[in-house]
Structures are given as C-alpha cells and as structure tokens.
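Note that one protein chain of the assembly has been removed; the remaining protein chains are unaltered in position.
Per-chain residue numbering starts at 1, and chain names A, B and C are given in the order in which the chains are listed.
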Amino acid sequence: MTSTSSKTDPALRKVAIVGASGYSGEELCALLDRHPSADVTAVFSRQHLGKTLGEVMPRFSGLKISSLVFTEADPAKVAACDAGVVFLALPHGVAAEYAVAAVKAGKVVIDLSADFRLREAAVYADYYGGEHPAPELLRDAIYAIPELSRESIRQSPLIACAGCYPTSIQLPLIPLLKAGLLDPDGIVASSASGVSGAGRKAAVDYLYAECNENMRAYGLPRHRHLSEVEQQLSHAAGHKVVMTFIPHLAPMNRGIHTTIVGTPAAGRTAADLKKALLAAYASDPFVRIRETPPETKHVSGTNFCDIALYDEPRTGRVVILSVIDNLVKGAAGQAVQCFNIRAGLAETEGLM
Amino acid sequence: MTSTSSKTDPALRKVAIVGASGYSGEELCALLDRHPSADVTAVFSRQHLGKTLGEVMPRFSGLKISSLVFTEADPAKVAACDAGVVFLALPHGVAAEYAVAAVKAGKVVIDLSADFRLREAAVYADYYGGEHPAPELLRDAIYAIPELSRESIRQSPLIACAGCYPTSIQLPLIPLLKAGLLDPDGIVASSASGVSGAGRKAAVDYLYAECNENMRAYGLPRHRHLSEVEQQLSHAAGHKVVMTFIPHLAPMNRGIHTTIVGTPAAGRTAADLKKALLAAYASDPFVRIRETPPETKHVSGTNFCDIALYDEPRTGRVVILSVIDNLVKGAAGQAVQCFNIRAGLAETEGLM
Amino acid sequence: MTSTSSKTDPALRKVAIVGASGYSGEELCALLDRHPSADVTAVFSRQHLGKTLGEVMPRFSGLKISSLVFTEADPAKVAACDAGVVFLALPHGVAAEYAVAAVKAGKVVIDLSADFRLREAAVYADYYGGEHPAPELLRDAIYAIPELSRESIRQSPLIACAGCYPTSIQLPLIPLLKAGLLDPDGIVASSASGVSGAGRKAAVDYLYAECNENMRAYGLPRHRHLSEVEQQLSHAAGHKVVMTFIPHLAPMNRGIHTTIVGTPAAGRTAADLKKALLAAYASDPFVRIRETPPETKHVSGTNFCDIALYDEPRTGRVVILSVIDNLVKGAAGQAVQCFNIRAGLAETEGLM
Partner (left out) sequence: MTSTSSKTDPALRKVAIVGASGYSGEELCALLDRHPSADVTAVFSRQHLGKTLGEVMPRFSGLKISSLVFTEADPAKVAACDAGVVFLALPHGVAAEYAVAAVKAGKVVIDLSADFRLREAAVYADYYGGEHPAPELLRDAIYAIPELSRESIRQSPLIACAGCYPTSIQLPLIPLLKAGLLDPDGIVASSASGVSGAGRKAAVDYLYAECNENMRAYGLPRHRHLSEVEQQLSHAAGHKVVMTFIPHLAPMNRGIHTTIVGTPAAGRTAADLKKALLAAYASDPFVRIRETPPETKHVSGTNFCDIALYDEPRTGRVVILSVIDNLVKGAAGQAVQCFNIRAGLAETEGLM
C-alpha cells in the first residue's frame, strides 16, 4: 500500500503554503523543508507580508525555507503562483475562498481547515454557523484520512484533511464499523489535546498561566468535530451513528489522547476486534497496533497513530486507546502524507 | 449540616501523623499546621527518624510544625503516643498494622490508605493481591466521604477516607443513584490525574522527562479504585453496579478531572438530575454545582469538588464533569474534614 | 519585630481592591478572604462591572468574598468608598490617578504598581516612558519591602510595594551593602520568573504553547525593575550602585529564582556575609536563610523569601540564591504584610 506509484507528476512537486504562521502552518513548513521531493516555492500571509519566513519564525533561520518572502495572501495571487499544490493552513471560513480560486486555476488543494470536510452545507451551517462559503465545491472535495481514502486522494483536486480529534477517533473505529464488529450505538469518546490545538491566537483562555497545572473539558454539549466524525462513522457503518464525544484541554504543547468505549457487535469478542485492527493496518506505515497503553510522547513529532484495544469482560465492552501528535498526524503530517499519495511519491517520504 | 456539633471533644485535638513524608502526608502537615484547633503532637517515619520535619521538608521551615522530630514509625509507639487522633498516610497493606494498634489503644484512626475501604476481605484480595492484613477490623471501619457519611464518621473509631478518583466519581453519582434518577447500567468514567497521585517514590515511569508533554491511560483493564467505587455505587443504587473506569496520567502536579457519561433513568431528564444535585449539596460548603465546565485549577489547593452536568439530547445521555485536588479533597483535605466532623468542630475549620 | 503594635486602627480593617482580576489582584482576593482581621468591602473593575467576584473568578465561588459585586473602577468612586485601605493592583501609569484620589480622601494606599517606587520622576520617565503621572505625590510615597522599611510603612499614606524581581534581589543584598560587607561594584543578578509575572493579558508571547518547554531572557538591555533596584541598593550602600540584571521567563506559573554573583568587600569572607544575613533576619518570620539551594516550590503559595549564600574560593566571589513566589512575597503577600504593619496587626496575620 505504501509503494510509490509508477507515475509521479513533477508539476506537483512545487508547493505553496497559505497561512504558514499558525501552528499547523509552521509544522508544514518544517516538514516540507526537509521533504526530499517537495519544493516550497511560495508562502502567503497577510500579517507578515514582505518579511522572510526566517524573520517571522526564528527556528527556521538557516534552513532552505527560511529565505522565502511572504507574499500577500490573496486568492488571485495564490491562484497565479507557480505551485502545483497549495496547502491551506487557515481558519475555517477563510480557507474556502482560496480553495475556489486555486482549484479553478487547476491546482491541487490540500486543505487543513474544516471547510470541505462535510458533505452537506446544512450540517456545516448547523455546526459552524453561517452559510457554507463555497457549497458548489463540496462535491469535488474528498474527506481525507490517507489510510482510509487513498484512492480518492489520488484523483481529487480538493483534499479536505480530517481534523485532529477525528483522525484519532476514526482510525480505530472505521475498520471495526465497516466490518460490523462494533455496535454503532453507545460509543463514547473522551479526548485530551495539547494546547497548540487552540491555535496561535492571542486569547486569555490559552495563556500559559491559565492552562498550566490545569485540565478542563470544553466544547460541550457538542464540539464541531462531532459533525465530521459522525458523518464518516455513519458512512462506514452503513447507517446513522450518534455518539458522545468530550474533548479536554491538557497542559502540554502537543498530542491527542483519545479513549473510546464501545461494545462488540453481537457474537463478537474483543479478540475479533483486535485481530481486525491488526489486519486493517498490517501494511500501513503510520498506524501501530500496540500491546500496552500508547502514550502521546511515543508519537510526538511523528506521523504515527498508535492504537491499543482492551477487553473489559466485567462490562462486556472494549476500551480503545489512540494517540497522535495533533500537529503532525492530526494536521501537517497528514497533509504531507496526502501530498505524497497525490504526487505519486512513497507515502512515508519526508515523514520518517 | 456544617454547623459545629454542640459537644466537641478536647482529647481529639491532639493529633499524630504516620507517613508524613509522602505527598498526602506533606499536605496533611500543611493543613494541620494552620488548623486553628488541631495540635500536631507527633510525626512518625522510618526513613527520617530523628530529623525534624523542617529538615526533611524545607518548605515547612519556620512554621509551627517544623520543629517536630520524627519518631520511629512502629505500631506500638504510635499506640502509645498522646494523640487522640492518628492520621495514617501510608501505602495500602502497611497502614493496617498501625490501625489495629491505634484502635486497640482507644484512638480514632483516620486512614488515607485503601486498607479499610472495602467491606469484604475477598474483594480486597482480588483487587490488591494477598490476604487482607486485618479482616477483623473491617466491620468497625467506615467508608468516608464526609458529604455522604457524616453520621457514621461521628461515631466510628476507624475512618477509611475514600480514594482520590472515587471521591470525584461518587460525589456526583451517589445522590443520583440513591434517588433512582440515573440508570445504574452503562456508566463510563474517564479520569485524568496529576502525577502526585503516583506518590513520592523513585520510579522511572514518574520522572519529569517521562511525564511532561505526555498523556497516557493506565491501570487497564481494571484499576484498584474500581472496587471501592462499585461497592459504594451499588450500595447507593440498591443493586450491583458494574461500570467502566479509565484513569489517565496528565502532566500536572495536582488535580483530578473526571468525565462521566450516563443515562437518566426512564422518564427522567437531565434537568431532573441537575436539580437533584443542587438540592443534595445545597448546604455543603465544599461541593459546588457549576454552570460552566469546572477546571482543576479552580479547586487547586482547596477542598472543593466542582461538578457540572450537561444534557446531551443527541444521544439521550448526560455528561457529568467533576474536579478535585487529588491531594486535598482527594486525600489530606478530606481527612481533615473527617477530623473536623469527628472532633465536633466546624466542618470547614482549617480548610477555607 | 513581628509583634502586634499596641495600637491597632479599626478603621484600617475595611479594605478595597482596585484591579482584582489580574493575577496579583486575584491573589490579593484569596489572601484577604481568609485574613482574620481584614474585611474586603469593595472591589473595583472596569471590565467586570456589575458581576460578582465569584462569577468572574469561579475559584472564589462559595468563599466570603465571592458575592462582592464589582463597582466601576473610577478614582472618585474609589475615593468615596468606605474602606480605610485601598489596594491598587493595576498596571503602571494607571494606578497613580487612583492613588491621588484615595490619598486625598484620607485613605491609606497600598500600591502594587511601579508608579511610586522611584523617588525621581526623571528616572521614571527614563525607564517607563512618558511623564510621571503624579510627581507631586512622590515625596509622600515610601518604597516598601516590609523587612527593610517597617517604620516608614507605619506612617505613610502611600505604600509603594517593591516589584517581584527587586524583592528577590534586595532582601539578600541590602543588609550586606548596608554593612559594607559586599563590594557594590560588579554585582550580577540573573533571575527566572514564572509566566504569571507577565500578567493576565491576551498576547501571543505568553500563550501556553509559546512558553511551555521554553526558556528565554527578555528585557535586555535593561529591564524596568533595574531602576528601583539600583535606587535602593545605592541608598543602602551609600553610593551609586550599577549592576547587571537579566530576567528570564521560565515555564512555570509562579516563582522567581534569583542567582546573584558578587564579591565580598576587602577583608571580608563569605562566612562574614552569611553571618550578617542570619543576624539581619533572625527575627523575621518570612525570610529563611538556608544551608541548601532554595527551590521555588519551597515558597510557592507562601510569603517566604528563602536565601542561601555559597562561597566560591576559586574565584573569590560569593553566589547568593534567593527564591520567592512572585505573586505572594513578590506582590499580594508583600502588600498584605504591609497592611498588617500599617494596621497594627501581627505581621504574619493571614499569611501563615
């Protein structure tokens, strides 16, 4: 599954990044700088116009990418740039406009925002508020978790990368629901995320002294990511899945730890489920099925998703643990993995 | 409920602490040092024999308590000391021996360990391994969360304080189960604890560089605290409760955040449950029912338990959040609250 | 030194807090809530007008202070309130206006800002920029570190509490310079502060994900606090002291660790200096001279300043370490200590 496609498209190796100064954008810069086959030819920003990437982000000073000068973030300019692939690391609602222009200009768009993850504009409006900014593009967009959607990634002009929490929930659940091994009712997922998940925006709630030595739930009664998770789980299960999802903010920079409780389908055992997970990801380089509880530090700075499944005979349920780095497998790394697939490269290129 | 009993017992104001050098013991020292009515007359330790408390724990230097010299921790010596109340801040399996000697000597024992929390020695053996060290004392011991067991605390010679996770789970659930408002089946509790919960013992797993920037589940498939939680919830519900409980280690010193998912009993609504919680704790000084998600920092260093309950109409469930400081309401503060009740003092004395 | 004055002034027990919602103000609220002799009768805020303190800061819910309603922060209203003492926990430049009005109204002002720490308006203008907002009040104001200025605190209408870094630097150095034991030339102080020192203001630089796992110097080439430190050290030494001071931001909520390198005066030894420190603070309840390196956790949440002095025979210098909690001894605790002295109470009241 991870072998290089026979045909790689050289035009796709030139890439541009819009929104490089957020946490996901910064991670994208780091990953693409050391990617052997990608060539970052443009970075766009409103805030940092005219400065070099090295000036804005001192950690990049001295790297290849550091001398790139920020161009004005403007859909027309993005559409006119020489890159074949455009990464959008922008807030939801802002990305769509850029996607429309870039797709029209024939570019491949890899979108890290939520704008094209939902198939129905009405669900977007319900969860995100307001009209969908570009409903006409929804049918062209594909929802992308590489392990679960390689074929569509290879052909789509608009790749909507899954959100961070959703990636940690779907990787363990989709194979189980698809195979009818897990009861689609009664699923409960409780996740904890590092604070970089809140983005690099000035807000008292995310100050160091507010988040350190603190743990809190948020997003109740329904976090926005529920919409894409239920859409995808329902698709896999073949009927509507309604679940409980409670995100928490944990005092760390990076990492998502997700704990899922569910019930094996009638006649199925925890052993069946574990076997299915092992089989589903046997040839996937970035999903590791574990015998011991996965820890976020095991995947920190990597594109791995580690999963463990525990039987709970006392209750007849199973407990599934999964961890990712929210900025890598949950954002920039997943986007690069999509890029590798789309550009016909080895899936692990620049990621291991 | 919190008013001072008419009769206070002066003999009970002299207190001793066995195991003062662990995290719970250290917190006990801090609380009792500034307690207006308690007089710490002895501290016992094997490790620090002959040193003063101020030498062993520099933070206490200059406080009243700092010049106390550690006496050899030995059940006979503890039994012979002049204190009326003995606090045991010892590991499970070690506390029992001291409890036996002190109770026999007519002292009131407030035990922070797990030794006397379970009513049945067989359950202890199952969860903690090995024979119960003093089964003959089990019928004298009472399980203590002050808000739920004031009357028995007033009369018992052996007060077994609830564990940290169990306190955060039972305070919201017991009133609901007692009133038949919550379905006793299908309860899922996911908790995150600060690392002080693991105790002050040299172990690679709890090194700074292992725990910082990391989040992990542990104790699977069944953590020891499940035994006391199920015992008490079953008692409240009037029949056997079997639940899922998954503890996690979070990168912070203190605090427990518990997220519980359950289903209202048939015909009951989330509003009914919330009303019941408000009523149950209307006159309790240390339980606060909140309108917004409680955060562990709100209760850090305090004896409060903050609880919020959210309706989840999409699933028909409720989500209950509760937070405590594991070393205060989850250990030393709870013990002092028990002491206040037992000694006929105002329940908040030394704790607010 | 710490005994209660024979005459205490009951009018001074009613206190008001302006700027309760910053970190120092919040700490003041916590300390004054449990202070046996202080009665907080008013809290002022622009932002939170009309809300209760418990609503704005959930941690205070259920405490005495929590039902206080924020009054509009306006100098005239502060001057007209019924409190005898007004605590100002405001940014520099903002506090002065309130101080002028309150002093004119006959109140005692305890100011946590920098507005009245410098004797000369020109130095203020040089370090803080712009004209001093109330130069006419400078001669009434006294610079206050309680251990070093008890007499003036007892008589002044305007008590300018020392800054956080300055407290950690002056407590060890002033007695040495006064006694001529330390060479006033060549002093180097390097400090690390927790992030709460930057205040509760929305700014990207103080976001969790910017500060966690990070250490940085700032304020170069001269931090504002240098102005008050050099003023006070020069006064103690009897001639102009010019020193190096480099503050750093450390990934913790609270605490300042200061490391000072200096040279004993000709003919003096490290032992002489240590003896002098022990003598200077022999009867001070909040300064502890230590034999081992002090740690910020030893003083966290307390009003202590811990100091250790090490001989460095290789270089002929001494290394002095001092630690405080920046929000307590470095701000709110110091202010309450001043209050205790001014109101004729025991100096430790509400602080131990």
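Everything below uses one rule, namely that contacts are C-beta pairs under 8 Å (C-beta built on N, C-alpha and C of every residue); 3 or more make two chains touch, one makes a residue touch a chain.
Not measured: the values here are computed from a predicted model.
If you put the hidden chain back, the residue from C:57, C:250 or C:280 that touches it is C:250. In the full complex, subunit C makes contact with the omitted chain through residues 186, 188, 190, 192, 194, 210, 212-218, 220-222, 242-244, 246, 248, 250-255, 257, 259, 261, 293-297, 300, 310-315, 317, 319, 321, 323.
Within subunit A, the residues in touch with the undisplayed chain are 34, 58-59, 61-63, 212-213, 285-286, 288, 290, 292, 294-295, 297-302, 304, 306, 352. What subunit B contributes to its contact with the hidden chain is residues 23, 194-196, 198, 200-204, 206-213, 251-253.
As a working rule, only the chains that are shown with their structure count from here on.
Across the assembly, the mean Cα position most removed from that of subunit B is the one of A.
Centre-to-centre separation between subunit A and subunit C, using Cα means, comes to 47 Å.
For subunit C, the set of residues that touch two or more other chains comprises 212-213.
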